[in-house]
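See structure below.
Only a single protein chain was left out; the remaining protein chains are all shown in position.
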Amino acid sequence: MTQTISGHELAARIRARFPDAVLEEDDVCAVVKAENIVEVALFLRDDPETDAKYLNNLCGVDWLDYFEVVYNISSMVKNTMMTLKARTDRDPGVVPSVTPVWKGADLQEREAFDLMGIRFEGHPSLKRIFLWEGFPGHPLRKDYLALPGGYKPGLQRFPYEFPEGQTSYPYLGRTPHADLMLGTAHQSAEAEPEAEPGVPMSERAVEPHAGLAVPRGEEPGQQAARAGQVTDLTVKDDKANEDDVP
Amino acid sequence: MAPLLNWYDFDPFHDLYHWLDKHVESWVVYLVAAVIGSAGILTFVGLGALVNVWLERRLIGRIQVRRGPNRVGPFGLVQPVADAIKLIQKEVLQPDAADSRLFNLPPIIVFIPAMLTFAVFAWAPDLVLANLDAGVLYLLAISSITALAIFIAGWSSNNKYALLGAMRVIAMMISYEVPMVMCFLAPVLLAGTMSVAGLVQWQQHHFLLAAFVPMSVLIYGLSATAELNRTPADIAEAESEIVAGYHTEYSGMKFGLFYAVELINSLAVSGIMASLFFGGWWLFGVEKVIPAWIIFILKIYFFYFGLIWLRGTLPRFRIDQLMGLAWKMLLPLALINVAVIATEVLIWQEADLGGWVLAPYAVVNIALTAALVVVFFRIVTARFYRLPTRVILVRDIQVPALPAPASSALRPPTPLPQ
Amino acid sequence: MTGIDDTAVVIAFWVMAVVTIGSALMVATVHDLIHAVLFLILSFVGIAGLYITLSADFVAMVQILIYAGAISVLMLFSILLTPRSARDNAGVSYSAPIASVAILVAVVLIYAGLSTDWAYASNGFTSTAREIGNALLDPYALPFEVASVLLVVAMVGAIVLVRPTHEAGGTPLGEGEQF
Partner (left out) sequence: MTELRTPPYVVNIGPQHPSTHGVFRVKATLDGERIIDAEMVLGYLHRSMEKLAEERTFTQNIPFTDRMDYLAAMTGNLGYCLAVEKLAGIEVPERAQYLRVIFAELQRIASHCMANGTFVNDCGAWQTPLMYMFRERERILDLFEMTCGARLTTNYMRIGGVSFDVPDEFYPAVNSLMAEMPDRIAEYEGLTLDNEILLARARDIGVLRPDVAINSSATGPLLRGSGIAWDVRKADPYCVYDRMEFDIPIGRNGDCFDRFIVRMEEMRQSVRIIKQALEQLPAGPVNVPLPLALKPPPGEAYARIESPKGELGFYLVSDGGPTPYRWHVRSPSYINLTVLKDMVVGLSIADAIVSLGSIDINVGEIDR
């Protein structure tokens, strides 16, 4: 049976070597500063007592205020398992890559970059892996597709927690994503590009993707459109789409 | 017995020939014989392609514990017709970037050697369309044209998979022609003729050549699968590697022609095998009871069945393994074979021995072949049996404390994407 | 078998001659190098046909087997192995001298052909394989052996040329791949 090393024990071991690295600890995990993660990982891997040669899982979690990168690591020889976390600010959201320590982090870091937008410094080829280059935004972020009125996007019908006086969910004529791709997202939106943290807009993010007809000459407001950050989408054709309301 | 069989033997044609010979000019007889013979071969080949589609699919189905086509017609017999109709209906696509003048040629060119091969076969004692004196050489020369057609197909498609397939097939065909020529030398030396009909006649007087030149039979069998692009040597259209190889871009009936040619070529190769090594129409006197041409066709299908069996059983060689097989295994064996047979023929002729000497020759050759094949096989496969082919079973988890592999240390930070 | 033979042979001769010379001209004029080689193959096949009309069936078979089947394939290989930019049959600056040399050679050959007193095979269509075999091993044994030695030398040279350097060795592919 695999022994789980508690967060406190792990934190103690790390602290013995790197006194300033540990940010937080609890029963499950030890949280270290992002800039220390490679040293800590290398230490945990090569320390014979910990012997964390195997990286089981790596994923990012978006806590709205900050990102956490979770490393589930284990020692096969000792059959132990532990959870290490690295915490970083959402902006710029950079974590050093642990690929030199565990090669198995290669694809998992690329996935976290692609979907969560955490950038791993020192990764050999940090490129999009599931989504195409130029996809707007990083969809696993919690504020991706933030909808007006405090809704989380779609699909919250279960367990029927609608606001007072409302019985159905407002249907958006097109998905915000399609709007963004078609360049119509901000025709009626009050674009406040600098107001929220997120991925800075790059030229590439609205670069027309092959197969989708996007007008080349964009308006200034559109230029400022944030990748994956649709701040406001007013429902324009509410009546016309009533039939489609589920 | 004989009168009963007349109506389905080719004796009427024989009579017609003699009748014409007496009454009209010789070139008319020549022309009539050529037309009738060609028509006969075309019929056989056309029907054979249809039958082979059905036979191959049914037999592969049986080998693979399934039924094969059994819906269209009794036992699915009409399935090839349905397939053909489907292929004809399909749109024939041509890539924009293809070399359009060359692209349409190969499906036609590949048919030429496939058809021409049948011309020199001896279907019955007097039933040879073209009794060429250099018949065996003719077969080899013809088969080298197929490679060119396939190369044109792969090149003109302007597709990398097709080009890879074309390169593979060219490399393979040149390589396999060498052991093939060598293995044909042995029966030719022994029989003293290069005519296919002559070889069959020699076998009628002596015995099946397969008994005297078993090594040639083996080498030709292996080379034939390579020449045919069939498993285990189907590297030119290796489905799992290069999609469909040289005919990746061909669709509709153009693909259908390639498919048909593959089946016809299988028949041709089986026919060569049957004629050169297994007596052609001759079968220990049975040909007097059953028409000789039926015996020949049965023999063809016997070897064709072997090809189907191979296809249903074996995986595919890698290209370099296949080339290695040709140059490192088949060529030395073929050379040894030719040397042995030449020595035997020399002794036979110089010492002026009778026909009885063939019996000890057969024994010697079979024993020698078996020994050589076993030795070569051991040498070649020793590498694979270095390790057992079964796993180790472990009761509980057991991980050795291995040091982490030397990583390229900590890389200098690469610029981050914005 | 006289009438048809004479007429057919004449017809066949002219067809083959037109095919051979026509495709030979195409070899010199088409732009795509691959097309040129394919025309060259057609020319080889035409020559094989001419051999057959001369009742030299063995030579015809060998012509197809060696020239159309093997040598042209080697040419195709070498074209495929050259970079795409060099794969062009475009005009070269030496076309005039080359053409004059070719014409000169043709004139000499035609003169030689016309002025020689050819021996005709009197008895129609016979096998030539046996005669060729005897000729190669009896009166012409020495040239035959010299030719084979030359070929061996050429083969060794080719192997030395394409032999991989040491840094490229040790790849997991077998030796056959590097032929």
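A, B and C label the chains in the order they appear, each numbered from 1.
As a convention for this text, a contact is a pair of C-beta atoms (placed from the backbone, for glycine too) under 8 Å apart; a residue touches a chain by one contact, two chains touch by 3 or more.
The structure displayed is predicted, hence computed values, not measured ones.
S.K.: With the full complex in mind, choose from B:Ala39, B:Ile108 or B:Ala404 the residue touching the hidden chain.
M.R.: Answer from the full complex: B:Ala404 touches the omitted chain.
S.K.: Please pick, from B:Asn52, B:Gln79, B:Ser157 or B:Thr231, the residue that touches the omitted chain in the full complex.
M.R.: Spelled out, the listed residue whose C-beta touches the missing chain is B:Thr231.
S.K.: Looking at the whole complex, which of B:His14, B:His206 or B:Arg318 touches the chain that is not displayed?
M.R.: B:Arg318
S.K.: Mind listing the chain B residues that contact the chain we can't see here?
M.R.: 60, 63-66, 160-161, 164, 231-232, 234-235, 238-243, 311-321, 380-381, 383-385, 387-400, 402-405, 407
S.K.: Over the whole complex, note the residues of chain A touching the chain we left out.
M.R.: 1-2, 28-29, 53-57, 59, 61-62, 70, 72, 76, 79, 81, 83, 102-108, 111, 115, 128-132, 139-140, 144, 152-156, 158-159
FYI, only the chains that are shown with their structure count from here on.
S.K.: With chain B gone and nothing shifted, sort the other chains into their touching clusters.
M.R.: A | C
S.K.: Using C-alpha centres only, name the chain that sits farthest from chain B.
M.R.: Result for max centroid distance from chain B is chain A.
S.K.: Taking each chain's centre as the average of its Cα atoms, which chain lies closest to the overall Cα centroid?
M.R.: B
S.K.: Would you mind pulling out the distance in Å between where the CA atoms of chain B average out and where those of chain C do?
M.R.: Measuring from centre to centre gives 27 Å for this pair.
S.K.: Go ahead and note the Å separation of the Cα centroids belonging to chain A and chain C.
M.R.: It comes to 68 Å between the two C-alpha centres.
S.K.: Between chain A and chain B, tell me the centre distance in angstrom, where each centre is the average of that chain's C-alpha atoms.
M.R.: Chain A and chain B have C-alpha centres separated by 59 Å.
S.K.: Give me the residues of chain C that touch two or more other chains.
M.R.: There are none in chain C.
S.K.: Quick check: in the complex, which residue numbers of chain C touch chain B?
M.R.: 1-5, 32, 34-35, 38, 41, 57-58, 61-62, 64-65, 68-70, 72-74, 76-77, 80, 126-127, 129, 173-177, 179
S.K.: For the complex, give me every residue of chain B touching chain C.
M.R.: Touch list, chain B to chain C: 25-27, 30-31, 99, 101-102, 132-134, 137-138, 140-142, 144-145, 147-148, 151-152, 155, 163, 167, 170-171, 173-174, 177, 194, 318-324, 327-328.
S.K.: Report the residues of chain A in contact with chain B in the complex, numbered from low to high.
M.R.: Of all residues in chain A, those touching chain B are 38, 45-46, 51, 53, 76-77, 79, 94, 96, 99-101, 103, 119, 121-124, 126-127, 200, 202.
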